[in-house]
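Note that one protein chain is taken out, while the other chains of the complex remain in position.
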Amino acid sequence: MRWRLVALALIVATPLLADSNLPPAYWANRQLPDSRQEAKAQALMAELRCLVCQGQSIADSDAELAGDMRDLVRRRIAAGEKPSAIRSWLVQRYGTWISYKPTAEPAAWPLWLAPIVLLLIGAWLIRRRIRLKTSS
Amino acid sequence: MNRALRFAPLAVLLLIIVALVWRLATPVDTTVHSKLEGKPVPVFALAAALPGKPTVSSADLATGHPRLVNVFASWCVPCISEVKVLQSLKESGVAIDGIDIRDRPVDLANFLGRNGDPYQRIGSDPQSGLQIALGSSGVPESFIVDGKGIIRYQHIGAITQSDVPMILSKLERAR
Partner (left out) sequence: MIAEAGLAALWLAAGLAAYQFLLMILALRSDLEVARPMRAIAVVQGLLTLISFAMLLLVFARTDMSVALVFENSHSAKPFIYKVAGAWGNHEGSMLMWVTILAVAGAFVALFSRRTSERTLVAGLGSQAVLALGFYAFLLIASNPFARLFPAPPDGQGLNPLLQDPGLAFHPPTLYLGYVGLSVAFSLAVGALLTGEVDSRLARAMRPWVLGAWVLLTLGITAGSYWAYYELGWGGYWFWDPVENASLMPWLAATALLHSINVLAARGALKAWTMMLAVIAFSMSMVGTFLVRSGILTSVHAFAIDPERGTFLLALLAIYVGAAFTLFALRGATLKEGAPFELVSRESGLVINNLILSVILGIVFLGTLYPLFVEAVSGEKLSVGAPYFNEVAGPLALVLAVLVGIGPLLSWRRQRRPVLKQLTVPALLGATALAITIILSPDIAILPRLGFTVAAFLAAAAILPLIGRNPLRTPLATWGMVVAHSGIAVALFGMGANAAFTSERLAVIKPGEQLTVGPWTVELNAVTPTAGKNYTAIEAELRATRGEGVVTLKPQTHYYSDPPTETNESAIQTFWNGQLYTVVGKSDPSGGWQVRLWWKPFVTLIFAGGALIAFGGALALLGRLWRLRRAREASAEWHRRGYA
């Protein structure tokens, strides 16, 4: 019903009721001066899930908490911390849910193995369809 | 094509239907829980939220007695009714510390003046830094921290009157 449209409208628009009175954090909407660091920060932000959104990364969310998380990521990258360390720190607090890139844990192995397994299954299925030895 | 192969799609479909039926029966829980239950409170020291009111630091949470840490804000609507419940908890002897998210002293002062002040200490968290460090994802939330500084329980959402017995019993068990 209208729920879909309201939900869709919520990514296009930000509800004003849930906002604080403070402006966004300093580094929420500014880029780091070092472009390499900014690129690393951007790449990490695209992989982190927004806690209060309906399926968005913090990189393109207008929510306040997403802005605060962007600020956190940028400050830590500027301080020299590795993206993987920041990600683990967040995973320690929120669980693997917060990482859009499945981590290396056993629960995620099927995802990474899937392409190979699927290709092998497919190849096996078509093995009799293609004559590998050329006939004269 | 052999038998197993021809029935394979049906088998896969069955698995998928079972999974979908399970999902329909157990609705999605969209709340994000902190993974720090059972772990020590991260080291932190916040600035004071109000002049004259003591602030919160991680050292204050490991004093030997369990404490209730309430993550709140003046702009948070459900927090208004929660404050009354926190008052009654305070009267029952619960030590409550507040972490004020993204707030200004003047707004906080107004909020406490209008609704009451159940907090022994209030720390200011203007950029949600501590909130994120605790694994909290919104306001209001509360954490029960035991005497050794271990987080024992996370309560997501406002504490209502009906939650009080449960909170009190968890605080007892955290001694």
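Going by the order they are written in, the chains are A and B; count residues from 1 in each one.
Simple rule for what comes next: a contact is a pair of C-beta atoms (placed from the backbone, for glycine too) under 8 Å apart; a residue touches a chain by one contact, two chains touch by 3 or more.
Predicted model, so just to flag it, every value in this text is computed and none were measured.
Touching residues on subunit A toward the chain that is not drawn are 1-17, 23-24, 29-31, 42, 46-47, 49, 53-57, 59-60, 62, 95-103, 107-108, 110-112, 114-115, 118-119, 122-123, 126, 128-132, 134-135. Take subunit B: the residues that touch the chain left off the picture are 1, 5-7, 9-10, 13, 16-17, 19-24, 27-28, 30.
The working rule: only the chains that are shown with their structure count from here on.
Each chain gets a centre from the mean of its Cα atoms; for subunit A and subunit B, those two points are 24 Å apart. Residues 17, 19-22, 25, 51-52, 64-65, 68-69, 71-72, 90-95, 97-98, 125 of subunit A are the ones touching subunit B in the complex.
Of all residues in subunit B, those touching subunit A in their complex are 5, 32-36, 73-75, 77, 101-104, 107, 126-129, 131-135, 137-138.
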